[in-house]
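Quick one: this structure, given as structure tokens, is what I'll be asking you about.
What you see is the complex with one protein chain gone and the rest in place.
Moving on, here comes chain A:
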Amino acid sequence: MTDMTDINALETAADPEKLRRVAIEPLTRVEGHGKVSLLLDEENRVKQARLHIVEFRGFEKFIQGRPYWELPVLVQRLCGICPVSHHLAAAKAVDQLVGVDQPTPSAEKMRRLMHRGQILQSHALHFFHLSSPDLLFGYDDEVAHRNIVGVLAEHPDLAKQGVLLRKFGQEVIHFTAGKRVHGTGAIPGGVNKSLSLSERDKLLADIDQVIEWSQGALDLAKRIFFEDLENNRRFARIETNMLSLCGDNGALDLYHGGLRAKAPDGSFIFDKVDYRNYGDYIREQVKPWSYMKFPYIKSLGSNEGAYRVGPLARINNCDVIPTPLAEAARVEFRAFSGNGLVQSTLAYHWARMIELLFCAEAIKVLLLDSDITGNNLRTKGEMRDEGIGVIEAPRGTLFHHYRINEDGLVTQANLIVSTTNNNRAMNQSIRRVAADHFDGRELSEPLLNQIEVAIRAYDPCLSCATHALGKMPLEVELVDAEGTIIGRLHKDGSRIVSRCSL
């Protein structure tokens, strides 16, 4: 097996002109559009492997000049896949703008409920729909069969559970945000509704079944991982630090907490960091070959400071999960690697299903809490000119940072989406796969699929990462390092992107 130094060399080949180029595009069963480019020499040895996600950062510009109170709803247009995460991250930032440090118990619990619903549906979709074909049938299964239709045919019960788990998550979103997509729900300083008794009872009627299915999905994910343990623990494995929010008591918390980063040996790099100071801890590196930036932990520098976010990081980072079934699963998960962190990329699936179970259990806790039907929904404070909201989105830590002027209009915005946080890790994982499996072999679809399997484990939302604007008109300017505009793209309402003359 090649070591880490070898895969770092695969970022940039020495003599690219002499090499053969292979592109995997579009990536299948990944949310959004991205591409992988490989450079191979005559012996089919991989000399360079890169994941490209075109991140335009058009959105930050688009929201300049908009009223801050629109933000939680407006930012949902960032991404059609994970709008709720953006809704809530923006709402947390906007709370600070209106001087609210602590929303009412009912408001916070409604937001947490919405968030758990979103993670539940997102994780279920990813596991059952996007990843289970690889996991159940193997990477070299017939392409025509290696998809959800194949799963439906051979494991109809499983496929049905996936659909119903998702439906339940969407129902939670519907009852908390008013709609399954483009809801409202969170407003500056609180929420606009709580659950009615009938909504609560409707969800309660299904929750035990949801918990049972989630446990089943977790068992399946674990079984698959252990079935081919040696290969699975090594596949696309890289050693990185892990970053996540974590409750101050060390408990898994997807909605709120301090920033915690752990080194591969399990020691803290930092802990309980107020996320409003994220700029002191996280930096973003720019590379000439990628639109998307590469964030890193500032104190460790751009190479040593690489980190991962998402389910793997969160389950590694927390000391405890506050619900019993998920906590038992966490203990087992952590025991797997002794004192250090679990670094197997495919363990993302396992960790993700632990979170699925946590969300199911934690939704039940909220449904049984009388605050969830309460009516003290909103508070107010003194206006401030800066707000930073951070949340653990399904795919990892999500940062929303805004500044406003005295009129209340946005003057500056900075967003770091989960997928950007994992950009470096995903690149390293595909290089690991290339180094371990490609050298000298004739390229085949199953071989290329392994690259995608590695990327899929992270569940990247490329849609979010490109700050796609759905049906919103968008003009994007590409500006070079000197600030000269080198290109301009126009995206109209029909999603057609055209290049405009300068």
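The criterion applied here is as follows: a contact is a pair of C-beta atoms (placed from the backbone, for glycine too) under 8 Å apart; a residue touches a chain by one contact, two chains touch by 3 or more; residues count from 1.
Definition applied: contacts and distances are computed from a predicted model.
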Please identify the absent chain by the protein name in its UniProt record; candidates are "3-methyl-2-oxobutanoate dehydrogenase subunit VorB", "NADH-quinone oxidoreductase subunit G", "Tryptophan synthase alpha chain" or "Carbohydrate ABC transporter permease". "NADH-quinone oxidoreductase subunit G"
For a quick check of understanding: of A:L51, A:L74, A:C246 or A:V433, which residue touches the chain that isn't displayed? A:L74
Identify the residue among A:K35, A:K167, A:H182 or A:R384 that touches the chain left out of the display. A:H182
Any idea which of A:I53, A:C79, A:V98 or A:I224 touches the chain not displayed? A:V98
What chain A residues would touch the chain not displayed? 65-67, 69-70, 72-74, 76-77, 98, 177-179, 182-185, 187-188, 192-193, 407-409, 472-473, 492-493
